[in-house]
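Below is one structure; the comments refer to it alone.
Missing here: one protein chain of the complex. Every other protein chain is in place.
Chain IDs A, B and C follow the sequence of writing; residue 1 opens each chain.
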Amino acid sequence: MGSSFGRLFCVTTFGESHGGAVGVVIDGCPPRLPLTVDEIQRDLDRRRPGQSTITTPRDEPDRAEILSGVFEGQTLGSPIGVIVRNLDARPAAYAEFKDTFRPSHADYTYEAKYGIRNWQGGGRASARETIGRVAAGAIARKLLAITSQVEVLAYVRRVHTIEAAVDPSGVRLADVESNIVRCPDPTTAATMVARIEEARRAGDSLGGVVECVCRHVPVGLGDPVFDKLEADLARGMMSLPASKGFEIGSGFAGTTLTGIEHNDPFAVDAGGRVRTLSNRSGGIQGGISNGEDIIFRVAFKPTATISQPQQTVDRHGQPVTLQARGRHDPCVLPRAVPVVEAMACLVLADHLLRQRGQCGA
Amino acid sequence: MGSSFGRLFCVTTFGESHGGAVGVVIDGCPPRLPLTVDEIQRDLDRRRPGQSTITTPRDEPDRAEILSGVFEGQTLGSPIGVIVRNLDARPAAYAEFKDTFRPSHADYTYEAKYGIRNWQGGGRASARETIGRVAAGAIARKLLAITSQVEVLAYVRRVHTIEAAVDPSGVRLADVESNIVRCPDPTTAATMVARIEEARRAGDSLGGVVECVCRHVPVGLGDPVFDKLEADLARGMMSLPASKGFEIGSGFAGTTLTGIEHNDPFAVDAGGRVRTLSNRSGGIQGGISNGEDIIFRVAFKPTATISQPQQTVDRHGQPVTLQARGRHDPCVLPRAVPVVEAMACLVLADHLLRQRGQCGA
Amino acid sequence: MGSSFGRLFCVTTFGESHGGAVGVVIDGCPPRLPLTVDEIQRDLDRRRPGQSTITTPRDEPDRAEILSGVFEGQTLGSPIGVIVRNLDARPAAYAEFKDTFRPSHADYTYEAKYGIRNWQGGGRASARETIGRVAAGAIARKLLAITSQVEVLAYVRRVHTIEAAVDPSGVRLADVESNIVRCPDPTTAATMVARIEEARRAGDSLGGVVECVCRHVPVGLGDPVFDKLEADLARGMMSLPASKGFEIGSGFAGTTLTGIEHNDPFAVDAGGRVRTLSNRSGGIQGGISNGEDIIFRVAFKPTATISQPQQTVDRHGQPVTLQARGRHDPCVLPRAVPVVEAMACLVLADHLLRQRGQCGA
Partner (left out) sequence: MGSSFGRLFCVTTFGESHGGAVGVVIDGCPPRLPLTVDEIQRDLDRRRPGQSTITTPRDEPDRAEILSGVFEGQTLGSPIGVIVRNLDARPAAYAEFKDTFRPSHADYTYEAKYGIRNWQGGGRASARETIGRVAAGAIARKLLAITSQVEVLAYVRRVHTIEAAVDPSGVRLADVESNIVRCPDPTTAATMVARIEEARRAGDSLGGVVECVCRHVPVGLGDPVFDKLEADLARGMMSLPASKGFEIGSGFAGTTLTGIEHNDPFAVDAGGRVRTLSNRSGGIQGGISNGEDIIFRVAFKPTATISQPQQTVDRHGQPVTLQARGRHDPCVLPRAVPVVEAMACLVLADHLLRQRGQCGA
């Protein structure tokens, strides 16, 4: 259960990392949106394994196939089915996990919940599940761009203890894509890469923080109570593998300010538009976008798969020492960047249609 | 839109702070659950205004009335309707906000989204909206306690820069309720109270962090992808007024650990149960509860309503200086505690029923 | 569970016939819709008991109270809560049903499903549950009228074996309301009334057919697959107490035509609009409205509550003879008319907003 997201722009993902394919169905996309498979592939390529020296060497081309919903280069308004075949699956590499629970993985909880699990990979807990999110996110991104010039851009803000100095308002995609760690600050990026390579050599792994900025979001998206825009963003981000925290605008740090320091004064800009002079609200007030940049951060823990020996138990309750081999990312952050963007696009696209439905604009 | 929460244990709240009443409908509650209005009132009393010197003086008894769904002391399995009348509403006190947007409030975004707003209070952005959550949460709490001895307990972990030293595993309700700030560390609590009173005297406000621990949660709650247990908790918490951040287990701080340091080793306890030796996962792995304590934290910004003059604009785009009067909390944290608990109970109760539905246990 | 209806215009009803109140929450209504409680009351008055000699003598004024969501005569876009108190409840009159299952009522199935039931009336199976539907339907009707001049009109087409000759395209509300049985053919109406009074005197009851016509429905409402407009109408109508059948356009009778006889030829009218020359499709093709009148019929069984002795069993499995007293309608049709209209309005309003959301018009 729980494989669907969105009320009007509704996506449903499916697929295990070592079954036939992973995929997604996008239901509710507006019709006549120009769309090619290349636009989906572009984001998938940013997410795919084997793209650099600091990602898993699993070699998956991750080619998307559109099965339905697009006709002569335009969306039909019907469900868009997209699949990506699993090619470089090596179930044998996972044989040791058949009976042993990897620490801080989902092996134990899946087994306890379902009484069965696909031990040939991570099942639904595999990062491959995010392929469907990224494919759907690419379509949502197109919709947002065409309808409202919305731009969604994420980047690595911190790896381990290395924090980049970044001004969210000025970051461009080219900056982010200029290096393999996807940090728009090139000097810091180099340090991050070195730290990640060091961790990999040590059989260890690292976490960090991804920051995301959403520009030109129309005023009025989001709903007042349970479906506040930041609540849906939080749900989306906390549903990503390895995420441990979410904050918007001033976030946790903002709690050390007083109200006088924290409130965003209103003013009217030259164009007559109501603006805030600061943006500690992070672009959302009362659950609804206020037209300023939406800025949030997501914490990702260090990858659970490490090569050092670890203490664990097997399915029969016996203590064992596990030394995982297998192919994995020593740091998920670089590949998490397009996934964070995809989830942000899905949330915004859904609320764009909801707003049009309820309020007619 | 967006006033409902939960798939099987489904709650819908309604009501503005200055309309006739606020309320909630709980649909999908299991039948034959013993329930009295007193059990609902107990949590409402912890939430109600005027309960101490550091909360708003608005004097609302907030007496709950059960309109349906309970018969001879037991739930019927039909929707439970609960309302609380608004009594101490003073619309005149809000007259100055009719045309002026309070900084970091929802006034502007509501006006922009809907083209209308109930300026006699905060509308749906009022803290009174959480009455429905707390009433429903009390019922969810009862269900969780009876079915699985689940215990959900929140407390103030930090106010402004004053952080309490608390061991989540040992906190008891009596500790939390022993002081008006709801911090289980009495010495720190006194400092917090002093700081809050100081802020109020200065016409200022404070934020902080609420921590919540959920004990005895059965293994297996939560779904692998979009409805991960931590994703639904994050959505619930980030849907609370004034919340700016959510983290689970090791959270943001955990991102500075390496994988070797962060992973939770598995072991089997004396009773033959699989346990983790540490709990940086925060009781959830792969989106599913693992039987350890679920521990998360929520950041609340300083209250937006302050008495100091502030720069803002009115509905006609003219700059104005606003000096708010009105009754408000200088710090929402103490009253947020029961609300955080309520939302956690709603998430857990829903997933308890979902797990029973899909997996039969 | 199952007390909510609609995806964007979403209503949730609650309340038993003998609890404190019945009510409804309407979430997702567009803002700035002019609305007074009188507009709701008008439809409730057409539904209320005791309105004529052929309805139950239970005397309920059924006065609606709007608790939220309306401000200065306009909707706010927030949930609209409406309640109606139960006044003329006489639980004692139901004491005999505490242990005995009334034939063709929900007593047995409620008891079997929930292990408990509110025997002081019909619980959620009471016709009073439809109060919430009618209140919400009145708001949906207003939305439809203002947005698209949609007109929804139902009437009694048949009582027992007495069928009226009615041309759906010409019926007016005044015709329907001109007599207590709500049949727009006055001569037939008189015969129907006589037949119903005869049944009541005999301690018996009657069923029949309600027909409904929806005019000026915009082209394009409804979705191709599971949410076809006729599917949602069917769900809505078959969710009404005592309904046993639904048909649209040519319905069951149309199955005896051949394709040549049944197809609706297309033509272009004087205004350049695509029209069908006949309307066996009933205004919907491929699940989507085509701009012609939507016409459907609903079969209602004879009221289950009769005064003649009946064979049944009690909760202990003992055979008993039941002779029901209590107050009931000898024929639900006249009061079902506004309820059928309400459900049609709810379906159309929801699809109106959905269409605006997905397709922008």
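Methods note: a contact is a pair of C-beta atoms (placed from the backbone, for glycine too) under 8 Å apart; a residue touches a chain by one contact, two chains touch by 3 or more.
As the structure is a prediction and not an experimental result, all values here were calculated from the model.
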{"item": "In the full complex, displayed partners of the excluded chain", "value": "A, B, C"}
{"item": "Listed residues C:R158, C:R182 or C:R335, member touching the removed chain", "value": "C:R158"}
{"item": "Residue, one of C:Q51, C:S148, C:T191 or C:Q310, that touches the chain absent here", "value": "C:Q310"}
{"item": "Hidden partner chain, residues of subunit B it touches", "value": "7-8, 28-31, 77-78, 224, 353-354, 356-360"}
{"item": "Residues from subunit A at the interface with the omitted partner, ascending", "value": "1-4, 8, 10, 12-16, 19-23, 25, 27-28, 31-32, 65-71, 74, 76-81, 83, 113-118, 123-124"}
{"item": "Contacts of subunit C with the absent chain, listed as residue ranges", "value": "1-5, 13, 101, 103-106, 108-110, 112-115, 123-125, 129, 158, 160-161, 199, 204-209, 219-220, 222-228, 230-239, 243-252, 254-268, 272, 274, 276-277, 280-282, 284-291, 299-306, 308, 310-313, 317-319, 354-355, 358-359"}
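One rule holds for everything that comes next: only the chains that are shown with their structure count from here on.
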{"item": "Rotational angle, Cα trace of subunit B fitted to subunit C, multiple of 5°", "value": "180"}
{"item": "Inter-chain centre distance, subunit A versus subunit C - centres from mean C-alpha coordinates, in Å", "value": "45"}
{"item": "For subunit C, residues that touch 2 or more chains besides their own", "value": "8, 28, 31, 77-78"}
